[in-house]
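Excluded from the complex is one protein chain; the other protein chains are retained at their positions.
Just so it is clear, A and B label the chains in written order, and each chain counts residues from 1 on its own.
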Amino acid sequence: MALTEGSGKGRERASLPPWIKTTALTIGSIAMTMLGLLFVTFIIGRVMPIDPVLAIVGERASQSTYDAVFLELGLDKPLVVQFGYYIWDVLHLDFGTSLLNARPVSEDIARVFPATLELATLGIVIGIVIGVPLGVIAAARKGSWIDQVARVLALVGYSMPIFWLGLMGLLIFYGILGWVGGPGRVGIFYVDVVPSVTGMILVDAALDGNWDVFKNAFSHIILPASLLGYFSLAYISRMTRSFMLEQLSAEYITTARVKGMSEWDVIWKHAFKNIRVQLITVIALSYANLLEGSVLTEIIFSWPGIGSYITTALLSADMNAVLGGTVVVGLIFILLNILSDLLYKVFDPRAK
Amino acid sequence: MAERTLRQWLLTDTPTSRRHAKLSALYQGWLAFRSNTMAMVGLCILLALVLIAMAAPLLAPHDPFVQNLGNRLAPLGSEGHLLGTDSLGRDILSRLIYGARITLYIVALVALIAPVVGLLVGTVSGYVGGWVDIVLMRITDIFLAFPRLVLALAFVAALGAGIENAVIAISLTAWPPYARIARAETLTIRSSDYISAIKLQGAGGLRIITKHIWPLCISSLIVRVTLDMAGIILAAAGLGFLGLGAQPPSPEWGAMISEGRRFILDHWWVATMPGLAIFIVSLAFNLLGDGLRDVLDPKAGE
Partner (left out) sequence: MNTFARLLSGAAIGLAVSMTSFAAVAETPANMLVIAHRIDDITTIDPAESFEFAGSDISRNVYGRLVSLDPNDLAAGYKPDLATSWEVSEDGKTITFTMREGVTFHSGNPVTAEDAAFSLQRAVILNKTPAFILTQFGFTAENATETIRAEGGKLMITTDKRYATSFVLNCLTATIGAIVDKETVMANEVDGDMGNEWLKTNSAGSGPYKLDSWKPNESVTLSSNPDYYGGAPAMERVIVRHVIESASQRLLLERGDVDIARNLNPEDIAGASQAEGVKIEDELKGRLMYIALNQKHPELSKPEVRQAFKYLIDYEGMRDSFLKGQYTIHQNFLPATYLGASEENPFSYNIEKAKELLAAAGVEDLEIEIGVREAQERIEIGQSFQNAAAQAGIKVNITVGTAKQILARYRARELDVYLGAWGPDYPDPQTNAGTFAYNPDNSDAANATGLLAWRNSWDTGGLTEKVDAAVVENDRDMRIQMYQDIQAEFRETSPFVIMFQQIEQSALRDNVIDWSTGQAVTSAAYWQVTK
């Protein structure tokens, strides 16, 4: 799908006039997509049989308390008016207040998003560092044991329910072996020890030079990150392999081999160089998926990230939080797509 | 001529009719597929799954709903309960066997809904072009940009928990990629001489789409659907795990894991067995998908 998408866009763009129009169109289409995204979320929120008022006042509230909150939320106004108000606020970068914890949604997102960013980034790094070489080797040694191992690894990765693997990992590596930290981002005594600059504990600890915190945070993140890394590894290594095979069967590779170029150079200097572009799309897509928040992983590892934030909010009808979270996630998805398109242009020899 | 076997007839280089050619191509595909051991393994597992699901009442040693609080959390291999019992003392093996029906039901429905919607949107978008294309592709983008599980969750929350709603929710999140594939295929087909020729014969848009474009998109969609099946099973299990899929006491595998995860430390098999079942079935779909891809769409594979 990644490929179809990439090449599809490439085609469209080729037929368009100068870059100004392209930029305008891109921004316009982002705006349209975002608006649509908000609208769909908003509608879902309003047709959902969960009562946001009840979410706030709880089971015991008297009817007068209930009515007061109903008015306070503006639920008596027509849907279109409510949506209009919301868009107006968003345009002013005001995502409203979370119904459930009484804080600005933007503050919440600033807290939960770095947690996901940290996890997803480490996950994708693991996925790339292992997945890409594995895919290249598998292609170069097609049919060898390492190719088989890579294939099995990938198949298992595609087929494993992540929440189950997470539970088992926690049980074995934390519960029995004690090699890694438990659920949560950092051990209790290290909570709030380093000042929060980026919100990513590993980065904050490094900035602060506090290596105890760093070590502890690392011991907590490594298991969920490996888990996510494994799932992106499965995808990345398979795609790398198939891109590489395509290149290796190309004529110029045969020519290079005939010229007596070493196998290493053939693979890395020629073949690999030519798959970079496709690879970027694949990686961007996996990264976007991880950033969307791996709800199940976050739940199992008590990881306070954006996936579990949106899910909790959704199930308790905290629509401001859901809308805010969705905007952020949707924006990231779109931006990553655009970024990979841009990189495509930079790296693609034909585009130059 | 009379001695020619069916096999030879199928493997001919010089087909005598269009049907002959089609059958011949199919047979050769099957031969290629059959030589792929892994794909055959996948196919066998899935056939076995279908058989198990159909013969569930015959195969299951117990009624999957009968409770026995006195014999709960029985370990693997205990008397009469090969895979043990769950929190309410129900036989896990029997529940897994009946659960196969639910899994197949979900997979079949999603496989019917999502690609069809995607095909419809994609081909119309690609064929008609213009503002229809822009609008449809924007909508596709919106759904693509949505976090998938969140979208599914939202729909289930809106429609109410339940297996049919879970199917609809998963289909809703699954169709956009199909639409994109179908659109890309349509764009290449649309400008071909073949379609122009048909147009000249006076065929209408609807006819061209249904009779000529759809058949050409099908093979890449089938490959894609098979490869996605595992994802669909996992998504359904994920919804079940979050309590939004099949309702109790239905033996849906994801819900069984969710029930069993409470005992993960002392009674690990309760969650592990349905986990394994999910794993095996989605593995089978992946193997089958890989094999099919090699046969139907060789350039995409290697």
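As a convention for this text, a contact is a pair of C-beta atoms (placed from the backbone, for glycine too) under 8 Å apart; a residue touches a chain by one contact, two chains touch by 3 or more.
Computed from a predicted structure; not experimentally measured.
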Contacts of the hidden chain among displayed chains: A, B
Residue of B:Gly80, B:Gly129 or B:Gly160 touching the missing chain in the full complex: B:Gly160
Among A:Lys77, A:Arg103, A:Arg276 or A:Lys345, the residue in touch with the chain that has been omitted: A:Arg103
Hidden-chain contact residue, picked from the options A:Gly96, A:Gly181, A:Pro224 or A:Gly307: A:Gly181
Touching residues on chain B - with respect to the absent chain: 65-67, 69-70, 72-73, 87-89, 157, 160-161, 243, 247-249, 259, 261-267
On chain A, residues whose C-beta touches the chain left out of the figure: 49-51, 54-66, 68, 98-103, 108, 111, 130, 133-134, 137, 140-141, 146, 167, 170-171, 174-175, 177-184, 187-189, 191-192, 215-216, 219, 222, 299-300, 302, 304, 308-309, 312, 315-317
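Operating definition for what follows: only the chains that are shown with their structure count from here on.
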Inter-centroid spacing, chain B versus chain A (mean Cα positions, whole Å): 25
Residue ranges of chain B in contact with chain A within the complex: 138-139, 141-142, 144-150, 153-155, 157-158, 160, 177, 180-181, 183-184, 187, 224, 230-231, 234, 237-238, 241-242, 254, 257, 261, 264-265, 268, 271-272, 275, 278-280, 282-283, 285-287, 290, 300-302
Touch list for chain A against partner chain B, complex: 1, 4-5, 7-8, 11, 29, 32-33, 36-37, 40-41, 44, 47-50, 155-156, 158-164, 167-168, 171, 175, 242, 245-246, 292-293, 295-296, 307, 310-311, 314-315, 322, 325-326, 329-330, 333-334
